[in-house]
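Okay, structure first, notes after.
Removed: one protein chain of the complex. Kept in place: all other protein chains.
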Amino acid sequence: MRPRSARTSGQLLALILLSAAAWAARAAQPAPAQSPPVSAPADWLERMNTALTTRNYDGTFSHWHGGRVELLRIIHRVQDGEVSERLASLDGSGREFIRTGSSLACYLPDKRTVLVEQRPREQPLVGFPTVNDQTARFYDIHEVGRTRVNRRETHVITVAPRDEYRYGYRLWIDDSTAMPLKTQLCDAHGNVIEQIVFASLALPARIPDSAFKPEVSTDGFQWLRNAATPPLPPAAAAALAWNAMRLPPGFRMAMRAAQVMPGSSAPVDHLVFTDGVASVSVFVEVQRAPADQSAVAQSAAVGSSSAFSTVVDGHKITAVGEVPPATVQFIATQVKALEHPAPAGPGAGQDAPH
Amino acid sequence: MNEELDSQLSAMFDDELPSAECELLARRLSRDEQLKARWGRYAVMGAVIRAERGLRLNVPLAGRVSAVLLAEPELGSVPATHGPRSSMRWWQPLAATAVAAGVAAVAIVWLRTQSPLAGPMLTSQLGVPATTVPVSATIHPAPAASADSYVVPRPLKVAPMAVPSTELANYVVAHSIFSSPVAGRNLLSAFMTSENGTAGAEEVQDEAKIGAH
Partner (left out) sequence: MGADASDLSLVRRVQRGDKGAFDALVLKYQHKLVKLVMRYVRNAAEAEDIAQEAFIKAYRALPQFRGDSAFYTWLYRIAINTAKNAVVSRDRSPVEYDLDRNAGEESYEMQGRMKDAETPEGLVLTDEIRATVNAAIEALPEDLRTAIVLRELEGLSYEEIAAAMDCPVGTVRSRIFRAREAIDRRLREVFEGGLGRAEELG
């Protein structure tokens, strides 16, 4: 088998040196890392999120859901403030997700398609929910104990939901690196719905660019990109501004933007709601297809995440998030257009209607 | 051993030999036990260089497989059965127009509805006893801070989304970067893996045929 990516001679030279070093260094033993002092459970979550977003890592993990186990590989690098990431299925589908700079690409060889989403540079590429004081009202976060996962010392942190609008997590967080070696997503009764366990994990100081090239060959593939548009100010994106009239307790709007999806040119409103742990996106776009596209609500699942879409006033509203189906359904059916634009930014979505 | 021949063997092992020469060498390789043994040792060298730990390097599989195959009919002597799926097309290309128009003409429904509570109890399969990690058993109702109290609606019986997979794929990708790092990885992992087994479907067919042996 031949590698498909072309390499420059500089990279090849680096590879020679790297191979020589790898060859020579195989027997070296590291000094054991110092473990940090005892911390509050929420601190561990923050440390974990920091590790996941700022460190370089390269690992393979198994993903369990619905009785199926799949293996995937993840490579993550932060260099000069830029995040590169590659997530690839090691099993039959051969799909890959690659993020470099401001572009997100999905390679779907089983559909002979590549989706490329170019995000506007001004928009933050990542804005994820963070645990705060309010979160404790809806989740019970505590450290259950310490245990060893594959001979590594870990802290077991549970994030248990207090109601059925949301899911919970059990996290086995590595004591020395704060990486989550094992994570379980559970429903409100503690049943495990999804699990990720790392089979191998390394935190290299350097990862070459070649690690973020797709392995799949894209000859003859269909490329769907979003039209490169400057970021549209949310208020100007449409005469109507969409918002959720009600939200499940604890959820607030975290972001609102307009963007264009790959393969189309129509702008789509994108709202993000979060309760500090889970987040739900709502996409609103003008319903394009003729009336034979059923106007009845539709739901779907991607792993443990839920999606729900409905049509309101000629607009298709889709909610997607790592919450139970009832929650996305609730949020999606609460989304309405307001006559005048609501003020953009956090806090724009309130628990109770105005 | 003839050095030219061995050099060709080495090149063929790396898939760097012109196909005409491959044909000739393949014939010799299949009949010459010494050449075959050398070829096998090339594979062992590769395994050592890649530091493939945890497995036996002198894996005796070839001998065992060969022994089993002795009892098998030779291929080509039995006419190959041609089922409707015999052409190994691993995927159906999406019609370009269907995708561009966003019309649900695509028959591939690769996501299915699922109620989380209907999932199987995983804990026993994991070998983790249910009591190992206690979860708070009482679920407190949300404090009634807001004026209205909400009843969680029962999910409606809804049709599975026959949406073009591309559209939902876009949403999933666009949402994933706004999830927490753990949740985002869960989501993308699920997305990356072939839930409907479209890529694996061919093998399932073959297995059905194999079962007849």
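The first chain written gets the first letter, and so on, giving A and B; residue counts start at 1 in each chain.
By definition in this document, contacts are C-beta pairs under 8 Å (C-beta built on N, C-alpha and C of every residue); 3 or more make two chains touch, one makes a residue touch a chain.
The model shown is predicted, which means the values in this text are computed figures rather than measured ones.
A.B. asks: Given that one chain is not shown, which residue among A:Phe198, A:Phe308 or A:Phe330 touches it?
C.D. replies: Candidates A:Phe198, A:Phe308 or A:Phe330; residue touching the omitted chain: A:Phe198.
A.B. asks: List the chain B residues touching the unshown chain?
C.D. replies: 6-7, 10-19, 22-23, 25-27, 29-31, 36-50, 52-66, 68-70, 72, 74-77, 80-81, 86-90, 125-127, 199-200, 202-204, 206-207, 209-210, 213
A.B. asks: Contact with the hidden chain only, please: which chain A residues?
C.D. replies: That gives, for chain A, the contact residues 1-3, 7, 9, 12-13, 15-16, 19-20, 22-23, 25-26, 28-30, 32-33, 60, 62, 64, 67, 69, 71, 90-92, 149-152, 177, 195, 197-205.
The working rule: only the chains that are shown with their structure count from here on.
A.B. asks: Using CA atom averages as chain centres, what separation in Å is found between chain A and chain B?
C.D. replies: Taking the average C-alpha coordinate of chain A and of chain B, the gap between them is 22 Å.
A.B. asks: Residue numbers of chain B touching chain A in their complex, please.
C.D. replies: 15, 51, 90-91, 93-94, 96, 99-104, 108, 111-117, 119-123, 126, 130, 133-136, 139-143, 145-148, 150, 152-156, 158-163, 165-175, 177-195, 197-200
A.B. asks: Can you check the complex and tell me which residues of chain A touch chain B?
C.D. replies: For this pair, the touching residues of chain A are 1-2, 26, 48-49, 52-53, 61, 63-68, 70, 72, 74, 87-89, 91-97, 99, 104, 106, 108-113, 115, 117, 125-129, 137-138, 140, 144, 156, 158, 160-165, 167-171, 180, 183, 185-196, 220, 222, 224, 246, 248-250, 254-255, 259, 261-264, 270, 272, 274, 277-279, 281, 283, 288-289, 293-294, 296-305, 307-309, 318, 320-322, 324-326, 329-330, 351-352.
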